[in-house]
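Showing chain A:
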Amino acid sequence: MRYHTPATFEAAAALAAEASGVTRFLAGGTDVLVQLRAGMVTPDDLIDLKKIDGVKTMARTKDGGWQIGVAVSGAELGANAALVADWPGVVEGMELVGSTQVQGRATLVGNLCNGSPAADSVPGLVAAGATVTVTGPSGSREVPVGEIPAGPGKTALKKGEVISGVTLPPRGKNGGDAYLRFIPRTEMDIAVVGCAVNLRLDGDKIAEARVVLGAVAPTVIVVPEAAKAIIGTTLDDAALEKLAQAASAACKPIDDKRGTVAFRTDVAGVLARRAAKIAYDRAKGAK
Partner candidate 1 sequence: MVEVNLWSGLTRFTDGIATVEVEGTTIGEVLDALIAAHPDLKPFIDAGISVAVDGEVIAKNRSAPVRPDSEVYLMQQLKGG
Partner candidate 2 sequence: MPKDELKTSFKWIGTRPDRPDGLDKVTGRARYGADFSLPNMLHAAVVRSPHAHARIKKIDASKALALDGVKAVVTRADLPTGLSGEDLNLQDNTLAGDVALYDGHAVAAVAATSALLAKDAAKLIEVEYEVLPHVIDVDDAFRADAPVIRPGLADHSVPKGAPGNVTRYIEFGHGDVAAGFAEADLVREETYKTEATHQGYIEPHACVGQMGADGKGEMWVCTQGQWYVRRMCAAVLGTEASQLRVTPSEIGGGFGGKTTIFMEPLALALSRKAGGRPVKLVMSRSEVLRATGPTASASMDVKIGMKKDGRITAGTVSFRMQGGAFPGMSPIGEALPCAFACYDMPNVHHEAYEVLANRPKAAAYRAPGSPMAAFAVESLVDEMSRELGLDPIDVRLTNGAKEGTKSSYGPKFNQIGLVETLEAAKAHPNYAAPLGPNQGRGVASGFWFNHGGETSVSVAIGEDGTVQVSVGTPDIGGSRASIALMTAETFGIDYDDVRVNVVETGALGVNEPTHGSRATHSNGKAMYEAAGQAIRELCKRAAADWGIDAEAVEWADGAAQPAGPNAGKFPPMSLREIAGKMGSTGGPISGHHEITMGGVGASFGTHVVDVEVDPETGRTTILRYLVVQDAGRAIHPAYVEGQYQGGAAQGIGWALNESYIYGKDGRLQNTVFLDYRIPVASDLPMIDTVIVEVPNPGHPYGVRGVGETGITPPLPAIASAVAAATGVRLRELPMSPPKVLAAIKARG
């Protein structure tokens, strides 16, 4: 295994493009090292992105959104009060990844590129409308986060492409988001079901909403019917019930060691209801 520490994303992309064997990018390393240790993936070239300028920055964009570097850890996201105030759902999703120790290393982009349908940070990013910058041999482009996952363990990134940054849109007024997941224990598990809700109010009524589910399909899924169920409502019981039904109806899960089809389908509705309430309260100004 060759270990590289390029100084720019362009150089990182070039290394990856020229590599002939298995290539992995290293940011937090909390997935790459597990796979390495288990002998599942032994890269021929390991490209450490942490020596690139700016990978540890979190900065407001001109329009009031956020630009987040690829090596910013979950713990660092959680410590940024302004970011947490804007996008609590995004941050709480990331903060659920692993232990305190893992939080010191794990990153949004790593969680995204691992390609797990159960990745805890991805539903929140998709619900927020986040984008990533993809840098490749032929330059950089912005891609919505939801277009990156391509199935369990797979991404839409092409050979030689690397994600060089994450952009969150401006929060704007009267908005709120939330992420909840179900795990059998209280910590240290992979989501059996995850659900993010992002919404904006007009007065007491929901004007815009996006509901995203994790771990119930080969990739994270956006559920427009679930959003429709609560748009125009004050999140009354009937709306919540419709939301839950729509969320459950959208599930295409599998039976595996972590949960059953029936359980995931049921709990997706439960979490959608609970997450929507939190997002709604946050949009109303609750901390």
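Selection rule, in plain terms: all candidates are chains of the complex that A comes from, given by their letters.
The rule is short, and it goes like this: contacts are C-beta pairs under 8 Å (C-beta built on N, C-alpha and C of every residue); 3 or more make two chains touch, one makes a residue touch a chain; residues count from 1.
All figures in this text were calculated on a predicted structure; none of them were measured in a lab.
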item: Complex member in contact with chain A (any copy), out of 1 or 2; value: 2
item: Interfacial residue positions of chain A with respect to candidate 2 in the complex; value: 37-39, 182, 184-190, 192, 256-260, 262-263, 266-267, 270
